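One structure, pasted below without further comment.
For this view, one protein chain was removed and the others were kept in their places.
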Amino acid sequence: MTELDADHANQGLRQWLLSEQPASRRQARSGQAYRAWLAFRANRLGMLGLGIVLALVLVAIFAGFIAPYDPLLGGDLRTERLLPPSWDHLMGTDDLARDIFSRVVHGSRVTLLVVGLVAIIATPVGLLVGTTAGYFGGWVDTVLMRVTDIFLAFPRLILALAFVAALGPGIENAIIAIAITSWPPYARLARAETLTIRNAEHIDAIRLQGASSGRIIWGHVVPLCLSSVIIRVTLDMAGIILTAAGLGFLGLGAQPPQPEWGAMIAAGRKFLIDYWWVATMPGLAIFIVSLGFNFLGDGLRDVLDPKAQK
Amino acid sequence: MSPLLSVENLRISFPSRQGPVEVVRGVSFTLGRERLGIVGESGSGKSQTGRAILGLTPVSGKATADRLEFDGIDLRNATPAKWRSLRGARMSMVMQDPKFSLNPVMTIGKQLMEAVKLHGGASEARDKSVAMLEAVQIRDPGRVMAAYPHELSGGMGQRAMIAMMLVTEPDLLIADEPTSALDVTVQIEVLRILDRLVSERGMGLIFISHDLELVSTFCDRVLVMYAGRVVEELDAAKMNEAKHPYTRGLLGCLPKIVGDVRPLPVLARDAAWLE
Partner (left out) sequence: MALIDIENLEVTFGSRGHVVHALRGVSLSVEEGESFGIVGESGSGKSTVLRAACGLAPVSGGRILIDGVPVATPRDAAFYRRVQMVFQDPYASLHPRHTIDRVLSEPLAIHGFDRREARVEQALVEVGLGAGFRFRYPHQLSGGQRQRVAIARALILEPKVILLDEPTSALDASIQAEVLNLLDRLRAERGLTYVLVSHDLAVVSHMCERLMVMQNGQVVEQLTRQALQDHATTKDYTRNLLTASEGFTRSPVPHS
C-alpha cells in the first residue's frame, strides 16, 4: 500500500515537473532542470563520467574512513617496504612502507582542491573578461583581449616555476599558477559567444527597456555563455589534473610527505622496473579521474550545447 | 500521355518521445509538364512532401508510398546509384536560402561547370554555364562566373542557384519557397524565369509556398495542404471558388491593399479538418 502511495507521489512529482503550464517560478525552473536531467540521463558515458566525479568527491570527503592506514606514517621499514598489492595492502606499499591505497585515497583531496579552486577562480574571471570585451567591443575589447593574449602566452609550467621561485613550493602556489594561466581560453570562448549574442534581437529588446550594461551582461549574456564555458571547463579538468600532477612530479607542487598523485608517481619512478605498482597506482587514479571529467564534459555538451544537437 | 510524376498515398513520419508522428498523411497527386503549386502554413508537410520526391527525407524520418513514380521509374526502391543519376540530371530542387545551398569557397562558375561536367558534356561546359546565367537574367555573367557566393546579393545568389539547378536541363524542378527571401520585384523576375522554362522546355514544376495569392497567380493547379493532408485541389484560376473552409479562411485573412475589412477575419480551425 505504502509502496503504491510512493509510486503515486512520484508520478505526481513527475507531472508537476513536466507540466506545460507551470504555476510558479520555482516550478518552471525545476521543470527546466528536470528536463535537462532526463536528457543527460540518456547519455551513458556522461552518466559514467558523473559517477566517477561523484565518487571522487565522496572519496575525498570520507577519506579518513575509507583509508585503512595513515597516509603519512609508514610501517616497519624492514619488513613492509615495497610490498606488492595484497589483501592487506590493496595497492601495495611504497619505499617508506606507506600504504599506497591510503595515499591515493587521501590524494583525491588534493586533486579535488586543485580542480575546485581552479574552476572557482578561472571560470568567473574568464566569463567576466570575455563577455565584457565582447559586449562593449571597441577599445575595451582590444585592451582586454591583449591582456588575455599576454596571459595566454605564458607557458603554464614556466609560470608555475616562476611562482614557486618567488613564493616557495607548495600546492597553493601551484593552484594559483594554474588558475592564472587557465582563464584566457574561457575568456576567448565567452567573447566569441558574446559576439554572436550581442546583436540578437532579445538583447536589443532589453536595451530598449532601458537596462544598464551590467544588467544586460550579467542577466542576459552570461547565462547564454555559461553552458559552453562549463562544458569547456569540464573538458579542461583532465588537463588541469595532469598539470597539477606534472608540477608535483617536478617537485614544484605538493611537497612530501603530502600525498599528491603526481608527486607519488615521481617517487615511484626510481623503482619502476622492479616495483611497478608504486608509480602505476596513482597513475591509474589520474587516468580514471581525467577520463571521468572528459565523459562528463561530453555528456554536458550533448545536453547543453544547442549547436551539437540534431 | 503518362504523367511525369505520380505520387500515391505518400506518408512521412518522424519518431518522437510519444511514438512516431506523421507529418505527411496520405498525399496523392500527379504532375504533367505544368506548374503545380503546393500551399500550406508551416507544419503542413508541404516541404517534406517535396523532399520525399527527391529522396531527401531526413534520415530520422520514414517515407512510404503506394506509388512514387517519376517518368516510369519507381523511386521507392531506388538505389543510391540510381538517385545520383536522377538528382541534378533529371530532377532538381531549389531551396529557400541560396547561402546554404552554394559552396562558399568555390566560385559560381566552377560550381556551375562542375554540374555540367558531372552530367556529361565537359567540352562546352563553360559556354553552357554562361548561357544559363544569361537565361536567368544575370546581366554580367562573366563577373558572376568569377564571383564567390558571398559576393552576390540575395537576388543574384538565388538566380545563380536556379541556374545551377537548371543547367543540366532537368525534367522536374521542385522549388521550395524559392522566392520568399527575395524582394517582391526580384521575386517576380525569378518567377518569370521559371515560367519560361516550363512553357519553353516543357519542364514539370512543383512550386511550394505559403503565399496563396502568389501561387494562384503563377501556377496552373494548386494543392492546399493542412496538417499533412491535401484538403483541396483547385484550378489556380478558380481560387475564388474554393470550397474547403481552410482555403477560404486562408484567402480571407490576408490584408488587401484595396478594401478595408476591419478586423480581419481570422481562421477558425476545425478539428474535423484533420480527418
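Order of writing sets the labels: A and B. Residues in every chain begin at 1.
As a working rule, a residue touches a chain if its C-beta (ideal position, glycine included) is under 8 Å from a C-beta of that chain, and two chains touch if they have at least 3 such contacts.
Note that this is a predicted model, so its numbers are computed, not measured.
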Message: Touch as defined at the start, partner being the missing chain; which of B:73, B:146, B:254 or B:274 qualifies?
response: B:254
Statement: Given B:95, B:191 or B:205, the residue that touches the chain left out of view is B:191
Message: Just to verify: which one of A:89, A:220 or A:301 makes contact with the chain not shown?
response: A:220
- request: Write the list of chain A residues that the hidden chain touches.
  value: 20-25, 27-28, 32, 200-202, 204-211, 215, 219-220, 223-224
Message: To test your reading of the contact rule: which positions on chain B touch the chain that is missing from view?
response: 41-42, 154, 183-188, 191-192, 195, 210, 212-214, 216-218, 249-250, 253-258, 260, 262-267
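Keep in mind that, in the parts below, only the chains that are shown with their structure count from here on.
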Field: Computed distance of Cα centres, chain B from chain A, in Å
entry: 50
